[in-house]
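Below: the structure, in structure tokens.
Heads up, one of the protein chains got dropped from this complex, but the rest are sitting where they should.
Then we have chain A:
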Amino acid sequence: MTAISPTTSQAAVRDASIAVAEGRARARLRRRHALVIGLRLLILVVSLGLWELGADYNIIDPFFFASPSGIWQQIWVWITEGTSQGPLWVQIYVTLEETFLGFVIGAVGGIAAGIILGRNRLLADVFSIYIKIANSVPRVVLGSVFIIALGLGMASKVALAVVMVFFVVFANAFQGVREADRAMIANAQILGASPFQITRTVIIPSAMSWILASLHVSFGFALVGAVVGEFLGAKQGMGLLISTAQGAFNANGVFAAMIILAVMALVVEFIITRFENYVVKWRPAPFNEQGT
């Protein structure tokens, strides 16, 4: 039996060819990244351009379907001259405040309820039927009830946002608690953890990725709750701005408000993602579809 190993000169040739191959692979990745970004920009420019041209030549009636330049003018007017109901910043601030209050109250309540029911079989079996019923009610309808009960002020919008957020977060927290690994719980138990320590150091961290996933979705729901609440009756806010624009047949106004809301949602989404990465930094890096 003889051992076979490559000679040094063979190894040197091999190292050089590896370096070349690596360089090529890196260049290929960079080109692909640039291609993806370029195509994204192209799609944006082409679709906005076609919309604008269609509006100019009256193929798309700008009275009903607005136009990119009209929407931008509307946003500019709101920024520089303010809206019919006061400065734009105040409208954004009011809606954001309602959304945040609703989001925080709904999320905290949902997480707490999810953990309590997830850890207690009897409570879960008793309440599951009522939660199913409550969850199947179209919750936006509750907005009318809240406006009757709580008035046109902030409370009714916050209440609607809470209801929108609570069930999503609750369902995820509950599922996350239930999915906690049995071996991991047994391990903690044998290492000497009390039931409270198990909840704090095993159950909550393992439910955390479920909960965070639901926070992404539910912030959007909180925004919907706040805007719909304002739509149904309010003195200020982005929802009222939309409803006013609708009443004046101002399609540009509706689109402009929509874009502002989308930007708000994207900014908060970005903040939540940063928060998530901070909280679950123990997780392996997820497969990144954007290649960034």
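Basically, contacts are C-beta pairs under 8 Å (C-beta built on N, C-alpha and C of every residue); 3 or more make two chains touch, one makes a residue touch a chain; residues count from 1.
By our rule, contacts and distances are computed from a predicted model.
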Among "Mannosyltransferase", "Aspartate carbamoyltransferase", "Sensor histidine kinase" or "Glutamyl-tRNA(Gln) amidotransferase subunit A", UniProt-listed name of the chain not shown: "Mannosyltransferase"
Residue, one of A:Gln85, A:Gln175 or A:Gln197, that touches the chain absent here: A:Gln197
On chain A, residues whose C-beta touches the chain left out of the figure: 181, 183-184, 186-194, 197, 201-202, 205-206, 208, 280, 282-284
